[in-house]
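Handing you this structure, nothing more for now.
Only a portion of the chains appears, each positioned as in the full assembly.
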Amino acid sequence: MNELARIVEALLFLSPDPLPVEALAEACECSEGEVVEALARLREHYAEGYRGVVLREVAGGFTLATDPVAEHAARRLLARPRTPPLTQAQAECLAIVAYLQPVSRPEIARIRGVASDSAVATLLERGIIEESGRSQFGAVLYRTTPLFQKLFGLTGLDQLPELARFDPSPEDEKEIRERLLKAGEQRAQG
Amino acid sequence: MRAATMDLDLEVFQGPFDLLLTLVLKEEVDLLEVDLAEIVLAYIDHLERSGQLDLEATTEFLVLIAALLELKSRLMLPREDDDAALDWEPEEAAEELLARMLEYRRFRRAADFLAESLAGEEGFRYRNAPLPPELRKASLDVAEASYDAERLGRAIGGLLRVPPPLNLSHVARPHVTLEQRLLHLRGLLKSRGRFSFDDAVGDADRVTQAVTLFALLELYKAGEADWEQDAPFAPITIQGRTP
């Protein structure tokens, strides 16, 4: 494989979208003819049936894609809900959503005392929480999903552990939301 | 000129010294980011330019800058060791400072190492493409109970716990707040309309006097009050601003 073919391979590898010959030529600062030639070399390398990745020409250009031979394993690896242990930040955000839903992101941040965008984003991406309309101030609200219940072995939200068991000062009669916000303010100052 | 009105041009702040103090007390400027040495230098500059030593103003400046220094040094000390740190002899403090500087030096070199590692990796790029659509959705059927719901209960319990207050008993904290002094001045404005600064502070301690001055500046800024002083050290007269 010559250097141009190597570079074209790398660009196809990186790009999420199919790349037209012109775009490849421009990035490689060479002629379109040279790109076509490099693609022909790559095609030999990626002949179907020999590799796990194949070179495809689709509408709009060239792209690399996995060979169907890997589909079963890919499904096992990637379509399974990802369940790495929750970080403390994720557990706190999820607990807030689970017990207070629907709840907005600014409210989560106020209770935790720190911005919580990345933890919330991870929970969303994993499908454990989802958007649920907007608050009267226009902030997106979140709630838990059916996948959440399945991953936590719950048949319904009423099966969440009794709060009283984890409440350090249960004699405090104020509403839970209010108390969480108050403790959060204190934490943010600490 | 009083120290309070000295104009500062610092990296994190431009404006009069008193405004900086107000902002620090209101925690709107992070004291850790304020270079106190620069303030001292600016004050010395100011003294040289004016060519006279105003004892009263200089005392005021020293009180304020000393308070800031103490507050800042406390912010930089590990909180758990506050009590021990108080008893340091000068030599011990110097040793501690040396240890700190060496520690920082060590991490600065580690930082250089990391920056080099990052630069060395520059040519390697990783693919960052979305999964093909058929793999994107985690399917509910294959989901298994993998987490313990107790974890969520514990997390909520932890968030309900109000953290223990920091022990700051040995820090000479002002017992008077800006809000209290604002209230006090507004009360006087309402009841008397015009009064002297001395009347407003009575024989209160220095910190209260300083905070009262900040409060006055706040009122001035907000357009609620004006004040006059005929000559340096002359009494300050405060009166409500007529809208």
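General observations
Labels for the chains are A and B, by order of writing; each one numbers its residues from 1.
To be clear about the criterion, a residue touches a chain if its C-beta (ideal position, glycine included) is under 8 Å from a C-beta of that chain, and two chains touch if they have at least 3 such contacts.
Everything numeric here is computed off the predicted structure, so don't read it as measured data.
Only one copy of each distinct protein chain is drawn here, although the full complex in this structure file has the stoichiometry A x2, B x1.
Here is the rule we go by: only the chains that are shown with their structure count from here on.
Centroids built from CA atoms put subunit B at 38 Å from subunit A. Residue ranges on subunit B touching subunit A, taken from their complex, read 125, 127-132, 134-140, 142-163, 166. Taken in their complex, subunit A has these residues touching subunit B: 10, 13-16, 65-66, 74-75, 78-83, 86, 88, 91-92, 94-96, 98-99, 111-112, 126-127, 146-147, 150-154, 159-163, 165-169, 176, 179-180, 182-184, 186-187, 190.
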